[in-house]
Structure formats: C-alpha cells, structure tokens
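Yeah, one chain of the complex is gone here, protein chain that is, but the others are all in their spots.
Up next, subunit A:
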Amino acid sequence: MASLSRETLLNIFLTIGMLALPFVATAIDEPFYITLATRVAILGLAGVGLNLALGTGGLVSFGHAAFFGLGGYAAGILASHALNYTPIMESPFLIEGTNQMLIIWLVAIIVSGIGAYLIGLLSLRTSGVYFIMITLAFAQMIYYFAISWPAYGGEDGLSIYVRNAFPGVNTLDPQGFYFICFALLMAGIWLSATLKNSRFGAALQSARQNEERLSAVGVKPFNIKLTAFVISGMMTGLAGALFADLNRFVSPSMLSWHMSGEIMILVILGGVGRLYGPLAGAIIYIIFEFIFGGMTEHWQFFLGLVLLGVVLFARGGVIGLIAGRARHD
C-alpha cells in the first residue's frame, strides 16, 4: 500500500499520543493526568469489547456493565481473600485468593465469559429492542444481586487495599500500572482487528447484515453471534478487573445500567465499528468529565449535547468525522 488512509494515520497518532502522555504528564508535573490516561485505556478496552458485539456484530448490548462488573468483582474478591489469608472455598477443593494480576485477569476473563455465554444463550434468541431490554435486565439482575450480597460488601462495595501485583512491574507506580493497561488496550484492539479480518469476522459481519444469507450458505448465525458475544464480554470483563485495580475498589455501581450506558456512549462517540472508536470515545469522555466535571456536577449535560450532535450529524463518530466514512470491501 503506497499511502496510509486517514483513519490509519489517525490511529497511529492516537497510539503515539497515548504512549507519550505519561512522559509528558511527568515532565509538566501533573501525575494526575496519568490516572486519567489509565481510565481512558481501561474504558477504551471495555469499549473495544462492546464494539466487537455492537459494531462488528450489530448486537446492541445494553448490559455490558454485567461483564465489566463481573471482572471487577473477580479482582476484588480474589484480592480480598489474599489479603485476609482466607480461602474462597475449602470443599470440594481448595480455592485461595491471589494478588497476582495475571491470575486475576484469567479468572476475570473466564467468569465474564461464562456470564456472557449464559446471558447470550437466552438473549440472542431475540433481536432489536427486545435484545437491548433483555441484556439490560440481566445486568440489572446481577447488579441487585451484588447489592444484596453482604459477604462482599453489598451496597458499600469492596476495597482492594493494595493494588495487585504484576511480575517485574511496580503496579503502585502510576506509570507502571498505566503501561499495563495501555498494553492490554493495544492487545484488545489488535485482537478485534484480527477477528474482524478473519473467517469468523466475515461470518460475524454477515450475521449483522443478512442472517438469511448466512444461514443459506450453511452457517448458523446464532452460534456466530454467541461466540462474538462471549469474546466481547471477556474483553469488557478484563477491563473491569483493571478498573477495580485502578480504583482499588469495587462496588455494585460497576454493574449498574449507568455503566452499560457509559461504555455504549463512548463507543458511539468514537465511532461504532471503527477500530479506534472506543479509544477516541474514551478520550473525549474523560476530557469532558475532567474539564466540565470541575465546573459543574451536571457535566453529563454537555456530554449529552455532544452525543446528540454525533448521532444527528456524524454517524461515524469522531473517527468518522475526521477520517471519513468506513471503507468496505
């Protein structure tokens, strides 16, 4: 390819910007910006997960907070048991807590994957508005369960007193933790690009556009969509585990429908189905929260205006606005 498309250039620019940000923040002595950037990376990763279902697969899930929260609770529960030296369960076999991120991530991915499988199994039998409502309902069920389950803090949530550990990195150093999150965001973006270009991705995009055709060539749309939903939930679940570690706190609010909306909003802001859409959306979201959040507690009013503008005038989101319409081939 002789020249890079505008979208590719924009993606490279965003990547370099995210890479440089912590160094700039340190240079100008604003370490808080690193925390903001970490939030961007984590919410971006959650959005990358949703974008696989929403953008590539056309599955408008309004319940991704369920996976975000499941990942968060997986991290919180494992860490709290590790801290108290109490096993999670003793019979039929012993499961102990851990403060190792690698294990926590694995558990978060598995737990949110199982959650996505069960929720997908039932909700993917519907489509359109019903699908939106059923995914929302499942997420709210888990939300109320978390509130009413006193063992892990119930309504008050669960604190992680010391951020979990990663081999060779000081996770308590904001930069160290930021780069872990950034690396996982990049891995998530790479995975979603790879999936989209694969045979599975071709089938998934077909499931979004024309299920009748996909069945007629002998592929079951339901199974394709369920697989995508599970992978999508796993990515968002991993983001949830990171989010718990960032805040050193897990609460039912991670599971609430506000969270689902937040993830969806940033995907739409950035550009549905665009590779870097969730990252661009997360950047805008966090900037708005930071700037307008400092002025008024009603900062989401301004975010709402921007969202309205995007939906009405820039259907491809910010990425679409800058880089033009998506190319199809």
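One rule holds in what follows: a residue touches a chain if its C-beta (ideal position, glycine included) is under 8 Å from a C-beta of that chain, and two chains touch if they have at least 3 such contacts; residues count from 1.
Rule of thumb we're sticking to: contacts and distances are computed from a predicted model.
Of the candidates "ABC transporter ATP-binding protein", "Alpha-ketoacid dehydrogenase subunit beta", "Cytochrome C oxidase assembly protein" or "NADH-quinone oxidoreductase subunit K", the chain left out of this view carries the UniProt protein name "ABC transporter ATP-binding protein". The missing chain, though absent from the display, is touched by one residue of A:61, A:123 or A:205; that residue is A:205.
Touching the chain that is not shown, out of A:116, A:147 or A:224: A:224 (per the contact rule at the top).
Contact between subunit A and the absent chain runs through residues 194-195, 197-203, 205-206, 209-210, 212-221, 224, 227, 328-329.
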